[in-house]
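With one protein chain removed, the remaining protein chains of the complex are shown where they sit.
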């Protein structure tokens, strides 16, 4: 497995698509966005689920955490059954978020990748994308990396997605 | 778990969203579309992966089948870890496709639902959606139900998605 | 030109795509959604622009009206230059909204079509689509038709999009 962690608009999705293109084996992309989209619409704007404030802050509730735990178990089971999975995540809880994955992935080979991007640059890209709540990029830029341990860090501030993907692919065997 | 099986443009996605809205507990929606989107772009048009012919025929290859097996294991693991999952599927192999799920879901409570829609009506809706290869709806309308056993069948030909969802929800406890 | 007017989730877009498929000449689809998407993101949630309240009510402001007037002039000019245009609209102001178009279209041949759908059924379809603010369908179902004059009305409550499109196409020469 490859787990990428980075703030909103740090370029994770683009790096994941490039990784899928440059890696010789078929790798599946399953990230936190896939999980959130699988939830009932009502949970995507409730205090028990996940809430996106107009200022870019994101809050998740108890039910979200329960469902997320089952999701993580499922992804781990896919990997144990032979799937190669790239997970792109936003560790709002920093080291604590990583712990949730570490427990479930015991025994699996995982490459941990931090995707850094300067807050101001990520905020500009958020504006350019036009489909995200403005403010998330800046808020999350540092927050998501607190206490998280990586095998590799890439910085998309001045590096293209494809270059970042190549750096990561070089570490996959 | 709830597994819905039906041809393209038979109305499965709409029924799933209505089910999520009418069921009191939070149910996650994870179907074959989520799986296909997780694959590398190159696999979405290769003979080893999945191919959508201009006439609406769909072919899947050996690598697709391997990854699908791991996907099914993972979904089963999510359910065992406490998630309530609605899977919407297109059983191109009929009874054989159902077998793949049955083996992995041993011990889990599953409601099997067939979503029927007359080919001509589904073909009209396919045209109205505008985002699917024209021909899939007609080709798959009967094909996907061959030999498949259901706890319940709903017919979206003349019934709204919300009505179908209510019929299904009445069978969930 | 063909102008379709109907509430949110009354099935206009599906009818438009079917119309494009069944009409022998190439007709372009340019509706109020295209106009709204062309606006700056900031105008899509401001009192001067357009606001979508959580209960499904939609308010438009003064700047929106000014830009809309120029948009209507432009669409009329396309038609005068030889384009065949299908406009799908939501006349929140009823007869008054129609007036805005009538003035600009002087001299052009226009087929006015009302797309009706019972509020409860449209609300169910809104839920099934999952991408619209719940409440708009019910609120707009009657409202948008107040005082509007049509050459033809179609009812999508129990008629498929393709059938509605065929009824409309039969009136186009």
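Structure notes:
Order of writing sets the chain letters: A, B and C. Residues in each chain are counted from 1.
Please note the rule applied: contacts are C-beta pairs under 8 Å (C-beta built on N, C-alpha and C of every residue); 3 or more make two chains touch, one makes a residue touch a chain.
Predicted model, so just to flag it, every value in this text is computed and none were measured.
Of the listed residues C:55, C:73 or C:151, the one in contact with the hidden chain in the full complex is C:73. When the omitted chain is restored, the residue from C:21, C:110 or C:152 that touches it is C:21. Panel shows chain C; residues 17, 20-21, 26-30, 34, 38-43, 49, 63, 66-67, 69-71, 73-83 of it touch the chain omitted from the view. Think of the hidden chain as still there; on chain A it touches residues 11, 13-15, 17-18, 21, 121, 124-125, 127-130, 160-163.
Going forward, only the chains that are shown with their structure count from here on.
When the CA atoms of chain B are superposed on those of chain C, the rotation angle is 180 degrees to the nearest 5.
Of all residue numbers used where chain A meets chain B, over half belong to both copies. The two sides are thus made of the same residues. In terms of their C-alpha centroids, the spacing between chain A and chain C amounts to 39 Å.
With centres defined as mean CA coordinates, chain B is found 27 Å away from chain A.
Residue positions 41 of chain A each touch two or more of the other chains.
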